[in-house]
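One chain of protein is taken out of this complex; the other chains stay put.
Showing chain A:
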Amino acid sequence: MSDLLTIENLKTYFFKKKKVIPAVDGVDLKIKKGETIALVGESGCGKSLTSLSIMRLVPKPGGEIVEGKVNLDGVDLTKLTENEMCKVRGRDVSMIFQEPMTSLNPVLTIGEQLIEVIINHQKVSRPKAREKSIELLKIVGFSRAEEIMKDFPHRLSGGMRQRVMIAIALSCNPKLLIADEPTTALDVTIQAQILELMKGLTKEFDTSILLITHDLGVVSELAERVVVMYGGQVVEEAPIDSILNNPYHPYTDGLIQSVPSLTGEIKELHTIKGNVPSPDQFPKGCRFAPRCHKAFDRCFNEHPDLKAISDSCSVRCFLYEDKQEEEEYNV
């Protein structure tokens, strides 16, 4: 499988009143065609901002991509003009957001919100776009699709609105679907339905997914590989099995420990001490050091790099760096 999306050293900063906030600070990420990747990490670690950077929708004024490449199918999105980027959004890359209640325009009908995006990207007549919209609504599970077309968003429940968002996102067969916590705002049974739907659809449409979440249950349900972020950087990247059963980075370990259902046993719930440092006051050494129970001297003075420790796993931690150097030495 070839790579669909390659992010290299992406840095997205906020510039506020002479203060520089390095919210995304050197993220590397690869997504293969048809693959589902989960991006996990605590609140504020830069997950949403990474995805908005891919879309070039970083909040303005203040937010800016300062460095890095975002290659989609060989095209560096950071180099495109705004007009060229408009052709990519919604067609090649589309997005589902966390808040289904507010993500749809309250004054436009569901039908209009579907039709407009189809017409925007495809050379089809309005009636054709209408037909296609009805079809899409049926695919995402509305049996009375014709009636839903005429409805306004406030008439639909959260789960229904998220289905509409999925229909909109998939309407132009995107290569990449970014789902930013798509089920967080929904109740548990609806969550399962939406995940099921996304799983089936991406198979059908052969779309890659970048799934952002802090729910590891959702991750194990959908994703093949997991990228763990901390403090604006990737700290570990590994296949889902490796992450769940053999996490390398102490932060990933803490994250897994804090989910009761995954470890199987009923034991005292583990939490990671302390809070995520805010991006304008990261510590000098390893960003996790103040909270890490394995931290040693070096961690407080030097900043570790993200290093591959096997074919499929990379980790940003000094604990493994030595090991790797030893191995290299031994060979």
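Odds and ends about this structure:
Simple rule for what comes next: a residue touches a chain if its C-beta (ideal position, glycine included) is under 8 Å from a C-beta of that chain, and two chains touch if they have at least 3 such contacts; residues count from 1.
Note that in this section contacts and distances are computed from a predicted model.
The listed choices are "Carbon monoxide dehydrogenase", "Ketoreductase domain-containing protein", "Oligopeptide transport system permease protein AppB" or "3-isopropylmalate dehydratase small subunit"; the UniProt protein name belonging to the chain that is not shown reads "Oligopeptide transport system permease protein AppB". In the complete complex, the hidden chain is touched by one of A:Asp3, A:Glu42 or A:Glu99, namely A:Glu99.
Only one of A:Ile139, A:Ile168 or A:Ile256 touches the chain withheld from this view, namely A:Ile168.
Among A:Ser2, A:Asn83, A:Ser125 or A:Ser143, only A:Asn83 touches the chain left out of the display. Contact between chain A and the unshown chain involves residues 55, 57, 61, 82-83, 86-91, 94-95, 97, 99, 102-108, 116-117, 120-121, 152, 154, 165, 168.
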